[in-house]
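A single protein chain has been removed from this complex, and every other one stays in its place.
Labels A and B are assigned to the chains in the order they are written; within every chain, residues are numbered from 1.
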Amino acid sequence: MSFFRRPLVLFSLLVVVALAFFFFPREGDRPDPFDGLVVLDRALSSEPESLDPQLARTTQAADVLRDLGEGLAGYSPTGELVPAGAISWTSAEDALSYRFELRREARWSNGDPVTASDYVLGLQRLVDPATAAFYAGQLGSVLNAEPILRGEMAPQSLGVEAIDDYTLEIRLERPTPYLVALLTHPSTFPVNASGLNERGEMNVNAGELISNGAYVLEERTTNTLVQLRRNEQYWNNQNTAIDVVRHHVITEEMAELNRFRAGELHITSNVPPESFAQVKEEYGDQLHVYPYLGVYYYGFNLTKPPFKDNLPLRQALSMALDRETLVEKIIGRGEVPAYSFVPPGIDNYEPPQFSYANLTQAERNSIARSLYAQAGYGDDNPLRFELRYNTSDTHQRIALAAQSMWKDVLGAEVTLVNEEVRVMLQNIRDAEITQLFKSSWIGDFNDAQNFLGVVEPGAPSNMPGYENEEYLELLRNAASNMDLERRRLFLEEAERVMLADHPVIPVYFFVSKHLVSNDVVGWGDNLLDYHYSQHLSLKPGEQARP
Amino acid sequence: MKTAIARAFAHRTVLVSASLLAIVAVFAFLGPVLSPNDYAETDFDELRAAPTLSDLHIFGTDNLGRDQFVRTMLGIQVTLAVAFIASFVSLVIGVLYGAVAGLVGGRVDAVMMRFVDTLYALPFIFFVILLMVAFDRNFLLVFVAIGAINWLDMARIVRGQTLSLKEREFIDAARLGGVSLPGIIWRHIAPNLVGIVIVYVTLTIPQAILMESFLSFLGLGIQEPRTSLGSLVENGVGQIESASWLLLIPAGLLALILMCFNFLGDGLRDLFDSRSSA
Partner (left out) sequence: MLRYTLRRLLGAIPTVLLVIVLAFIMVRAAPGGPFDAERALSPDVEANIARYYNLDESLPRQFFRYLGGVLQGDLGPSYRYRDTTVSELIADHLPVSMMIGGMAMLLAIIVGVALGIMAALNRTAITDRVVMGFAMLGISVPVFVLAPVFMLFLSVKLQWLPAGWSSTPGPSKYVLPVISLALPQIAYIARLSRASLIDVLSSDFIRTARAQGLSQGSIVRYHALKPAMLPVLSYMGPAIAVILTGSVVIEEIFGIPGVGQFFVRGALNRDYTLVLGIVIFYAVLIVLLNLIVDLLYGLIDPRIRARR
């Protein structure tokens, strides 16, 4: 027995020593590689899957790319379109061509000047089928983009031309009033030819990626960290305050919040719903909630009963959904109830609303009940259907709330089906067993067309399978109309027509939610939720890391 | 003298943990019947209410204002079902498979264990996703799937134990005496495996329960509005600070159930032990 006392003591000692070794004082932890530098720690909610601007797909990749690169235009901290790689632009009378005058002092991180041919290369690369870019369709309205995408023409025939080193011309197939906004997207960023290999693949290794933005790539660990360092060659380098930007990839919202609270992050990408009230109380001054260009909606499968050709039923469900309660009590993070599909705040657009937007919920409920009866359902013959949503706590809470609202108001029996997201998407696409499904749309740029195009008949994003000639016609008219005012009227009329058909139930409009440390200066809330690191700085004295 | 004390203690442990489990089980099945509340009924005016006697929300309410007591009891039912079905599946397959492999040995053993190795190397989550898709998310399948994964461990352990048992003289003696293979398994191997199998089953039950909660963590667990203790705990984790009862009560019950199973297993083991040596 005594034999085991001794080794046990030894073991315990070993363990204690090992642990003590770990418990180094935290300052000793860091043989500070950032000594004397201003370091910003911010969070990404998922891995930026590619830092090749043409290959990137997610908003997280775009967030990093906006730090690394620069397009013809960009955004100010408060979301106004501002010149970036170009200093000015003009469009022709017919609005079918644009000319951009480029910034002469712009440099790549290897010292090369950024020229018009670099932009041409980037745009050709985007539509080249061999690149297999996700955003290749983004530039569909540029001359020849679509045939190139289908492999019918060479990428060089794209309607983009370098008139001289600092003048770029883009020719269009059809008027595109939001062209400049499109050109802020990373997929349209220029490319330095010396960064491509013989197969046209970009070298995206840390330390080797050639970029033209405020930062260069210093270090990268998949699913953990993307670390950027100031680009000394950047034309606006003297106005860049942050030396090192560390984009931490944190997928767990609670972990992200904890890291903010532990002083390890300056900016979070989100705030977990369960902790929102507590965060608001504790960090009210550091909590930033702002409208965001996105709509959360339930889509009907319009190709199958019970929702096919049954407008009263669809309208009844929409009216019986108490969006105010949902937004205030169930989600409760400042979201806005949606009575239209296009979010408020879009430039040059006033969303029309459902006719019942201004009624009280009680009034809506009583109309909903009579519509429900009119559709052929009642207490003895209740509507039974499935609501699909992809696995997530928030979707689930909303679905549960909707389920009980439809039960209480109409007596409808809703079965909730939560599926893994890809299974759900497959089921929606098959349109066989799907009846009502959860979806959302995040705007790529600030234009109503981007939202109304979602349910455009024939579009791949039109998951409900909405068909309406009049709607299509109005969208076409808007697309071919250069007069902004008339275009606006066409678009608004289109939305009115679409809303009346109820192909979807808009539920709420998104808000962006960030915790931004008090040490951060220059943060601006904006509709697109873009926050360039180069616009930010840290309070003097707070530059030493937490 | 010593064995008598051990036996008495073992009895007490078995009694206490078994009766605790029985009490929990009775509550789990009676609670929802006695409570005026429904597990799926939401109340948007009573979101995340702390435990209170009003409306008999004695465990409080959750994010949707649903009665946490009824939900917890329902969760216990599901969790107990997971424990029994999954462990039973793994027990039956694992013991048979492992004992046969260990006893027959040689080529058969090699092939059988290679098959286990192969199954081990399969990504379990796919197995479950496919199962859930193919069979329309029948929740019984989750349990069977968990059990069907767990038998692998059981088979390996039983086989290892059989291998070393096989070397003992009494097996050789039995074999020389002309006892058939099933006879050897039943009369000589199985009784000697009881100890380790029981210990292992007590390890599988918590494992099965934890596995179910891991599935809930990934969103592949039981379909809402039904729930399990694991998914209640998972939901509660995010609210440690804001609504601690949503974590503490289900987590405490989960721990209690797991501990009871463990103590029960230990007690039973000691009981077998003292009998066989008495």
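Observations on the structure shown:
Simple rule for what comes next: a residue touches a chain if its C-beta (ideal position, glycine included) is under 8 Å from a C-beta of that chain, and two chains touch if they have at least 3 such contacts.
Not measured: the values here are computed from a predicted model.
Annotation: of A:Q156, A:Q426 or A:N518, A:Q426 touches the absent chain (contact as defined above). Touching the missing chain, out of A:H185, A:R230 or A:H248, is residue A:H248.
One of B:N37, B:S213 or B:T227 touches the chain omitted from the figure, and that residue is B:S213.
The chain omitted from view is touched by exactly one of A:F134, A:Y290, A:Y356 or A:W523, namely A:F134. For the chain missing from the display, the contacting residue among A:A86, A:L149 or A:L179 is A:L149, taking the whole complex into account.
Touching the omitted chain from chain A are residues 1-4, 7-8, 11-12, 14-15, 18-19, 21-24, 26, 28-31, 33, 41, 47, 49-52, 55, 57, 129-130, 132-134, 136-137, 146, 149-151, 204, 221-225, 246, 248-252, 254-255, 258-259, 261-265, 420-423, 425-427, 429, 439-442, 460-461, 463.
Seen across the whole complex, the unshown chain contacts chain B at 2, 5-6, 9, 105, 110, 113-114, 117-118, 120-123, 125-127, 129-130, 133, 152-153, 156-157, 160-161, 163-164, 167, 195-196, 199, 203, 206, 210, 213-214, 217-218, 230, 233-234, 237, 240-241, 247, 251, 254-255, 258-259, 262-263, 266, 269, 273, 276-277.
We adopt the following convention: only the chains that are shown with their structure count from here on.
If each chain is reduced to the centroid of its CA atoms, chain A and chain B end up 43 Å from each other. Against chain B, the residues of chain A that register as touching in their complex are 253-254, 272, 274-275, 277-278, 325, 329-330, 391-393, 396-397, 400-401, 404, 416-418, 420, 423.
Within the complex formed with chain A, the chain B residues making contact are 40-42, 44, 47, 63-64, 129, 133, 137, 218-220, 223-225, 235, 237-239, 241-243.
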